[in-house]
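Note that one protein chain of the assembly has been removed; the remaining protein chains are unaltered in position.
Our next item is chain A:
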Amino acid sequence: MADALKDKIADVFDEPACGHNVNKTEQQRKKGCAKPLTPGAAAGGCAFDGAKIVLQPIVDVAHLVHAPLACEGNGWDNRGAASSGSERYRTGFTTDMTELDIVMGYGEKKLFRAIREVIEAEDPPAVFVYSTCVPALIGDDIDAVCKAASDTFGTPCIPVNAPGYVGSKNLGNKLAGEAMLDHVIGTVEPAFTTPYDINIVGDYNLSGELWQVKPLLDRLGIRILGSLSADARYKQVAMMHRAKVTMMVCSKALINVARKLDERYGIPFFEGSFYGISDTSQSLRQMCLILVEQGAEPELLDRCEALIAEEEAQIWAQLEPFRPRVAGRKVLLYTGGHKSWSVVAALQELGMEVIGTSVRKATEEDKGRVVDIMGDDKHMFDNMAPKDMYHLLKDAGADVLMSGGRSQFVALKAKMPWVDVNQEKHEPYAGYMGMVDLLRAIDRAVNNPMWEELRAPAPWEEPLTEGRVLPAHSGACPVTGISAGMGRPVSLVPPLPPAEVIASAAPEVSGFTSSDTDFEDC
């Protein structure tokens, strides 16, 4: 591994704004926070994947992956990040390195030519060049190639150094953020600034979620100046240094970016969430408060309160018809990060009972909020192994599981309805109106009639109420001695398997030991 990359990784691991890191001893801190992967155990995506997730929603950039075919071939356009303009980000550009490139070391030249071709063909505002395992192993210097290409073609070429083998998806998120800090942020000045300019960091506009929130900001006169990277343009990233406040949406992924924006440019940040009614309101409040502290007119606070009051009243009226269909249902949440608490609050608002929430990837603050909202920490758990989750669901501890796509099949095997709340979901749940969508999803998950068929045994396995006379034996039975010609009532179907014990009270979720493997890696 190149020294520069090693230093960079050490740097992002030593994150002072990270609750985990702060609580460590000096010695632990040196080790970094890379959790060793367990060979042989199923694992999530790599650092390259993480970097791509963070940056791919920048829609007008040409994302060029320097790799053999597989990295981009399997990964292009695989998330539902929505764009209001350019669709370039959905095109997969790759150098498609082949054997000769690797053996003969043609990688850098090929990359340079690929950059030229993509600029000639697309004329993008910038080219993001992603390093991957193979070029990193053979020592291709993408920083140098990018520098040469930028000088030659006049289009910014940004190296993103997050080859897969350096670590987890989460590390890749951070490295992508670092690439933006090093090469992009601060390179373009906005035409004008206002005291109402904000950054949104850690939202990716999946299924257009940002657009459910943007109208609220528009009504308050707040401008999304910088975005990393929901529906973002290259320039929006380059101008982030001129915003007045940064809202951190996914606390773990890009905390380094938010903190460094604060350090370098004096932009304060706060963590917020647009999941759930009270969280949306709280985020708006906090955003306005900081803006006012930063010099916006204080009347913004009044307008904010008026907007919140109006929107909340409106959304409750829309949600009320759903309440009887979901109230009292028991939910198990397996998400993580800020969703551990923000979704909990939302569901409780709807009268649902949250029997447990995963706090994997959550910060100490996140955990604190869970305790605040749920009263104690009995409902918190870290990673849950699939087999434990299966048993928890199987024991009828919950009515519905809300999680990412990878737990879907655990839920189905346990005959449990399931709602997708992670990145691969197809419906936006953000903002006030997102709650209607979320509720509709829960409603159809818990109330769909096919669950009855899923849970019930095949009907012929139910106990037969009346016996039926089978044809008479043709000869004497050697075992029972029943003689020929005698009929007898015989049950047609095998008896039911022993009745499953239906747990009446929700089981204690904290009783499960945390699994080493994070099988639902977001």
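Simple rule for what comes next: a residue touches a chain if its C-beta (ideal position, glycine included) is under 8 Å from a C-beta of that chain, and two chains touch if they have at least 3 such contacts; residues count from 1.
Criterion: contacts and distances are computed from a predicted model.
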{"item": "Chain not displayed: protein name in its UniProt record (\"Cytochrome c oxidase subunit 1\", \"Protoheme IX farnesyltransferase\", \"Multiple sugar transport system substrate-binding protein\" or \"Nitrogenase molybdenum-iron protein beta chain\")", "value": "\"Nitrogenase molybdenum-iron protein beta chain\""}
{"item": "Residue, one of A:Gly40, A:Pro324 or A:Pro459, that touches the chain absent here", "value": "A:Pro459"}
{"item": "Contact footprint on chain A, counting only the chain that is left out", "value": "77-78, 80, 82-85, 87, 207-208, 408, 412, 420, 424, 426, 441, 444-445, 447-451, 453-454, 458-460, 468, 470-471, 492-494"}
